[in-house]
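Every protein chain except one is present and positioned as in the full complex.
Per-chain residue numbering starts at 1, and chain names A and B are given in the order in which the chains are listed.
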Amino acid sequence: MDLSELERDNTGRCRLSSPVPPVCLKEPCVLGVDEAGRGPVLGPMVYAICYCPLSRLEDLEALKVADSKTLSESERDRLFAKMEEDKDFVGWALDVLSPNLISTSMLGRVKYNLNALSHDTATGLVQFALDQGVNVAQVFVDTVGLPETYQERLQQRFPGIEVTVKAKADALYPVVSAASICAKVARDRAVKNWKFVEKLPDLDTDYGSGYPNDPKTKAWLRKHVDPVFGFPQFVRFSWRTAQSILESEAEDVMWEDSETGNQEGPGKIKSYFSESPQSCPRLPHRYFQERGLKSATVL
Amino acid sequence: MENSYEESIDKRRVHLRPDTLRDPAPVSLHLLPCEVPVNRPTPVGCFFTPAIRLGPDGLEASFRGRSLRGEEVVVPPGFVGYVMTEEKAEMLVGKQSDHEREQQELVEPPEALERDFDRFMGATASFSSFTVWGLESIPGPDAKLRGALSWPSLAAAIHAQVPED
């Protein structure tokens, strides 16, 4: 797995994929979708698909793939290596969503929540397989949110494919287990080799699991909070844990869409008078108002 | 009492040291689309500038987990941008004696323009362009700032001497 593209720029999203095994272009395939790193406050979230011909599903099972959460890191690495060896019939693709992308999406003017981001990413990967010519017949997805609505949406999006969305799909279907291994391996490597975009002099990489309830992670967050910038982009600013540390340890930054009482309207006009209450009986001409200009009264 | 205090402040002149305008160092300047309610040193070069990317529709960066889109704007023709700060009392002591020494060789201004209760400012840096950032979208030609930057050319027309009859 070559993550060098991600290392070059980890501020957005990055897609990696194996070559498509020629057999997958012809024979009907089964495709699994899973993610890794949805919960942590640190690092990227990775979505992965893994696919093989229905006829070779037994060979995939023979690899003894299992839910990545039940495997150790070295077991996952070993299984991923085996899948790479079986590249004549197993294909995979993944999307690495940087923590910065997650933060800016979730904190956007128009909020883009994690479920929507997840659904769109999963959909994008299935479409990517189709675009590459993979003959997808069945799709198995580990659910995010309610399985029924998610299944309905995917089924509508891909009418020619048999879609199954289930909780714990990663434990039930080997092809989803395989996808979960791809995702987890990518997430672990991305975190381990994370190139901080910031030039931080005494950076401590002992950040624990990255889960908000990990004391090591919490301690790391508190240590690396900056009163103006908040955190490095490695941190998902949109997480409650991160937000509450910012609220107590960092400056209160106001945006035009920040939720406060008197924003626009009367307050805006009043500001022209703020310097001295009995001041100018006339507002500046429209030319100046439209350009945010007024006569300077303090220096 | 308060009024007379206010008045005395109004009567203080703020002198801008002309020599500081000559060759101040260039400055890296970013106008952000948010209010950070403090004035102090902060590691911009660690956190902010290294993460600026050139995207398909301009500069991209983020601040506090929010997406910024930016563009370079140049100062109006014939103008120079300066960052100025007020000289604090301690600095003043040293600077003024220097200043008096040098002034003997220079043309004395017609009358004592500077009084001891006045304030003094100097340019610390200069710029000919800066980066303006919008929240999630490029400020673009409709931004108030862009309009403001066209003020000097209109001001020139308003304040030009009118032709004699």
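Simple rule for what comes next: a contact is a pair of C-beta atoms (placed from the backbone, for glycine too) under 8 Å apart; a residue touches a chain by one contact, two chains touch by 3 or more.
Basically, contacts and distances are computed from a predicted model.
Participant: For the chain omitted from this view, which of "Ribonuclease H2 subunit B", "SUMO-activating enzyme subunit", "THIF-type NAD/FAD binding fold domain-containing protein" or "Signal recognition particle 9 kDa protein" is its UniProt protein name?
Facilitator: "Ribonuclease H2 subunit B"
Participant: Which listed residue (A:R8, A:R240 or A:R282) would be found touching the missing chain in the intact complex?
Facilitator: Final answer for the missing-chain contact: A:R282.
Participant: For the chain left out of this view, which of A:T70, A:T149, A:S244 or A:T297 touches it?
Facilitator: Going through A:T70, A:T149, A:S244 or A:T297 one by one, A:T297 is the residue touching the chain not shown.
Participant: Pick out the residues on subunit B that sit against the missing chain.
Facilitator: Looking at subunit B, the ones touching the missing chain are residues 6-7, 9-22, 27-45, 48, 75-76, 78-86, 88, 90-91, 99, 102-103, 106-110, 113-114, 119, 121, 123-125, 141-142, 144-148, 150-163.
Participant: Which positions on subunit A touch the chain that was left off?
Facilitator: 228, 254-256, 258, 263, 268-269, 271, 276, 279-288, 290-299
Simple rule for what comes next: only the chains that are shown with their structure count from here on.
Participant: Just give me the whole-number Å value for how far the CA centre of subunit A lies from that of subunit B.
Facilitator: Going by mean C-alpha positions, subunit A sits 40 Å from subunit B.
Participant: How about subunit A: which of its residues touch subunit B in the complex?
Facilitator: Touch residues, subunit A against subunit B: 9, 11-12, 100, 103-104, 107-109, 197-201, 226-230, 232-233, 236-238, 242, 246, 251-257, 287, 290-293, 299.
Participant: Would you mind writing out the residues of subunit B in touch with subunit A in their complex?
Facilitator: These residues of subunit B touch subunit A: 14, 33-38, 42-43, 45-48, 50-51, 53, 60, 62-67, 121, 135-136, 144-145, 147-148, 150-151, 154.
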